[in-house]
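Structure in structure tokens, see below.
The complex is shown incomplete by one protein chain, all other protein chains being positioned as in the whole.
Labels run A, B and C following the written order; every chain starts at residue 1.
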Amino acid sequence: MAGSSYGTLFKLTTFGESHGTAIGGIVEGLPANVSIDLNVVQQELDRRRPGQSKITTTRKEFDLVQFLSGIFEGKTTGSPIGFMIPNSDAKSEDYEHMKDAFRPSHADFTFQKKYGHRDYRGGGRSSARETACRVVAGALAKQVLSSLGISFSTYVSQVGTIQFLSKEFYPLAEIEANAVRCPNNQIAQQMISRIEEIQGEGDSIGGCIQCVIQGVPIGLGEPVFDKLHAELGKAMLSINAVKGFDIGSGFSSLGMTGSQHNDVFLSNGQTETNHSGGIQGGISNGMPIDFRVAFKPVATIMQDQYSIDRNGNKISMEAKGRHDACVLPRAVPIVEAMAAIVLLDFYLRNKAIHL
Amino acid sequence: MAGSSYGTLFKLTTFGESHGTAIGGIVEGLPANVSIDLNVVQQELDRRRPGQSKITTTRKEFDLVQFLSGIFEGKTTGSPIGFMIPNSDAKSEDYEHMKDAFRPSHADFTFQKKYGHRDYRGGGRSSARETACRVVAGALAKQVLSSLGISFSTYVSQVGTIQFLSKEFYPLAEIEANAVRCPNNQIAQQMISRIEEIQGEGDSIGGCIQCVIQGVPIGLGEPVFDKLHAELGKAMLSINAVKGFDIGSGFSSLGMTGSQHNDVFLSNGQTETNHSGGIQGGISNGMPIDFRVAFKPVATIMQDQYSIDRNGNKISMEAKGRHDACVLPRAVPIVEAMAAIVLLDFYLRNKAIHL
Amino acid sequence: MAGSSYGTLFKLTTFGESHGTAIGGIVEGLPANVSIDLNVVQQELDRRRPGQSKITTTRKEFDLVQFLSGIFEGKTTGSPIGFMIPNSDAKSEDYEHMKDAFRPSHADFTFQKKYGHRDYRGGGRSSARETACRVVAGALAKQVLSSLGISFSTYVSQVGTIQFLSKEFYPLAEIEANAVRCPNNQIAQQMISRIEEIQGEGDSIGGCIQCVIQGVPIGLGEPVFDKLHAELGKAMLSINAVKGFDIGSGFSSLGMTGSQHNDVFLSNGQTETNHSGGIQGGISNGMPIDFRVAFKPVATIMQDQYSIDRNGNKISMEAKGRHDACVLPRAVPIVEAMAAIVLLDFYLRNKAIHL
Partner (left out) sequence: MAGSSYGTLFKLTTFGESHGTAIGGIVEGLPANVSIDLNVVQQELDRRRPGQSKITTTRKEFDLVQFLSGIFEGKTTGSPIGFMIPNSDAKSEDYEHMKDAFRPSHADFTFQKKYGHRDYRGGGRSSARETACRVVAGALAKQVLSSLGISFSTYVSQVGTIQFLSKEFYPLAEIEANAVRCPNNQIAQQMISRIEEIQGEGDSIGGCIQCVIQGVPIGLGEPVFDKLHAELGKAMLSINAVKGFDIGSGFSSLGMTGSQHNDVFLSNGQTETNHSGGIQGGISNGMPIDFRVAFKPVATIMQDQYSIDRNGNKISMEAKGRHDACVLPRAVPIVEAMAAIVLLDFYLRNKAIHL
């Protein structure tokens, strides 16, 4: 109940603080006897790591994952996969000033009040560093899903107010073609300029990530409470800085009537339009799944701010450290990882409904 | 894993199809030795039932809930509360034409493909009738939360493109003052006119519900995966026809920078602004929680439509039955019920983190 | 967490007190599109019901189960199956004297202290009447398991100190051939005489139930914590009055050495002996599963007893009501039901470990 686990049959449990010994986790339920390429897992981690481009933080964390169990002679055994990512470049002294301070719109205040004791260094357990563990589990899940013909296209579709309106599936190479991970190069350049501008101001900016999933078999998702898009929504909203989620037509469906919005069936069971976003009644219908995730401008900015300490005294907080002005590019593999975790879980759950 | 349960310590499990013998459920984890007014539960159900106003369907379902266990001499015993709502006015013959047909943007197709066998009458398990059970559990939860000082203000904030932009807490009487459950009477009248217009066209229309929760103690929500707003998001997205969810500043945060968005602390631990929507790091911070839920225009319309049958043959579906052109007014108590279920669950979970 | 649910993929949740309106439950995860004979469920209930023979209580409870959902046109839909058994012949006034009294070795004292409020009539939630719901779920599970070639032989193997030492599989007809449900008719008559003797003394007596399961496929059970026999043990120990459980050689293995106890493999993968009781490393090995369940002499006796009331005052409790001197014969279908619930759950769990 402590909230550090995700999934039911395919399950990730994570541990670790940003400045402790290590972060890591246990992956349960990866099907047995499946070949796994551990290098591919590391490559996914590299897409998330800081310092990968000029528009990400200059902090260098190499995030080398070590696998401790569950894979033998290159194949899964069905046993849990333990892994850890040692923390490096952790300058704890950078954070001594945070011991008694509550940074605005961070989790310092709520953690202190909830637990009465916290690892204040760099956000501790509330740090987005934890998401590296999700990327590991997601990279394992994606290898299994890939063998089932399920593939992902995840990209930045909005930075601030600069939008790239699309629900298309773009190949990875087009997404990776620029630092902001937007497959439209022209818009990508505008986004990069905007991020650099914000960076120069010591401020931060939010945006949207679009995820499109192809090849999902019909039937994934459970009716009533565990609808596929409800679980995708929870998975996305559990990522640091996410404030919104919609699926298919989403919020834009409000401008339509039912007769415009209904997806007419073709003879082959596909639909003419896909306002449903690939999910009907909480269950995948075989059309591409598409959803959108909104990230707020992150709370850490390179500007001095006023705040309070543990005694309610007003304090001035000096900007310190090295941070991302826009986390969207690095959040792309996290969104994709969480989507993969959800899909593999539902794939396995779906196996149990027939004899 | 069958998806018919919600919650961990406070848990609702539901059963029932729209045209079977009854719907019902089991509520587990309602704290022991608490006085419960069962009439209040019925009143909440009455807010959800069809036929309550001229802008809801004329179907008459009285939805009388019967409690079977767990409450003794007016107080909870800590044992599970079983309840049922008999199905009445179920004209099964109205649905014979649906046996082999897949209605557009309904769950007929996905249920048939997933299970190989379904109760096709009126949507069966996928019918929104199931949400009556959620209202029962939510009404129980709200009575407990109310004794803790937690209160809800839930209202329609958008119908089609007609918006009532507000994050204020309105008393129930103002919300109930009109048929559409929007506390601004002028905008409410526009919404009602629009719904009647759509009704006249045999079409349907979507909208948004705003929920504001006051009095939430600091500390509810678990970090990492079970963030409070992630679970609220899942709860809302599990409601029929919901396509989107955002919390606090939500999607509108994309037009702001971090320095504008950060909520500055006051000496008393409250914040000047509340872009966080009452939740920071996934944990309630004592400020009002506010979130928004987007409902698509519902799939059932009073217009003939083309579709396919189980063999992929094109068919024409004649409009039949009595349905809501806009479900938003009736969805208000459902949204509020799900929010209450989530909050009580997290309240109980929070008790277990200290000795 | 309230303890009223059993199972993971195949799951039973129950509600109800012995003298409330009804008992009942929800069965989730019964595979879809399977034919179910509801009469067979009622027959199993009849094996558990009071008043069926001269050695069971003369209370008449007909325990008629009503199914409310999840079965359509004779087949499962994959949706939850709600059911209820109305309480009849409930003479609440028989129990008024129990309002403030704690019966020895019952749950009156612990329920009162734990919850602060309880339905004291006839044990309320702690009554063994709840096990009727388990029989319903077990009877559904057994129909599915039967189609997989899995069959059960459950019988009384000990009453007091009268033992029928056997791990054989007996057909149902031989077990049902006498009132005590022991397939050895000679020993059965001794058991019956002993029960009648104890009955005459107004006392009670315990015993053992043996369960033998044939046709279990290799591979059911999860390693480490959820070993098949660990879950069977929990399932049995959750039945009222059970005080002990062992599997295969069990407690009698203590007189053996490893070289005597090890089950030597045959070429076909079967074993010469079956001291393992059909389970090795927590996983079924294809040999018959056999285990033993010990029931204490039940606490309700027809003798006056001393006890205390809620204020700690010594009181004399007069023997009242109609009760079983030996619950073993009626517990046979309960043991079998719980075993079936566990096996179907592990059967479904095992499906999720391979792609």
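We take it that a contact is a pair of C-beta atoms (placed from the backbone, for glycine too) under 8 Å apart; a residue touches a chain by one contact, two chains touch by 3 or more.
From a predicted model like this one, the values you see are computed outputs, not experimental measurements.
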Practice problem: For the chain that's been dropped from view, list the shown partners it touches. | Solution: A, B, C
Quiz item: Which of these, C:Asn178, C:Gln210 or C:Gln280, touches the one chain of the complex that we don't see?
Solution: C:Gln280
Exercise. Would you mind spotting which of A:Leu68, A:Leu266 or A:Ala319 touches the chain that isn't drawn?
Key: A:Leu68
Quiz item: Any idea which of B:Gly25, B:Gly78 or B:Gly160 touches the chain not displayed?
Solution: B:Gly78
Exercise. Sort through B:Pro183, B:Pro223, B:Gly244 or B:Gly258 and give me the one touching the missing partner chain.
Key: B:Pro223
Practice problem: State which residues belonging to subunit A touch the missing partner chain. | Solution: 1-2, 4-5, 8-9, 11, 13-17, 20-26, 28-29, 32-33, 66-70, 72-73, 75-82, 84, 114-119, 124-125
Quiz item: Which parts of subunit B are in contact with the chain that was left out?
Solution: 9, 29, 31-34, 78-79, 144, 147-148, 223, 348-349, 351-355
Quiz item: Which residue numbers on subunit C touch the omitted chain?
Solution: 1-6, 8-9, 14, 102, 104-107, 109-111, 113-116, 125-126, 130, 158, 160-161, 198, 201, 203-208, 218-219, 221-227, 229-231, 233-235, 237-238, 243-251, 253-269, 271, 275-277, 280-285, 294, 296-301, 303, 305-308, 312-314, 349-350, 352-354
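By our rule, only the chains that are shown with their structure count from here on.
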Quiz prompt | Chain of greatest Cα-centre distance to subunit B | solution = C
Exercise. Could you please state the distance in Å, as a whole number, between where the Cα atoms of subunit A are centred and where those of subunit C are centred?
Key: 46
Quiz prompt | Computed distance of Cα centres, subunit B from subunit A, in Å | solution = 27
Quiz item: Counting in whole Å, what is the centre-to-centre distance of subunit B and subunit C, each centre being its mean C-alpha position?
Solution: 39
Quiz prompt | Where subunit A touches two or more other chains, by residue | solution = 9, 223, 349, 352-354
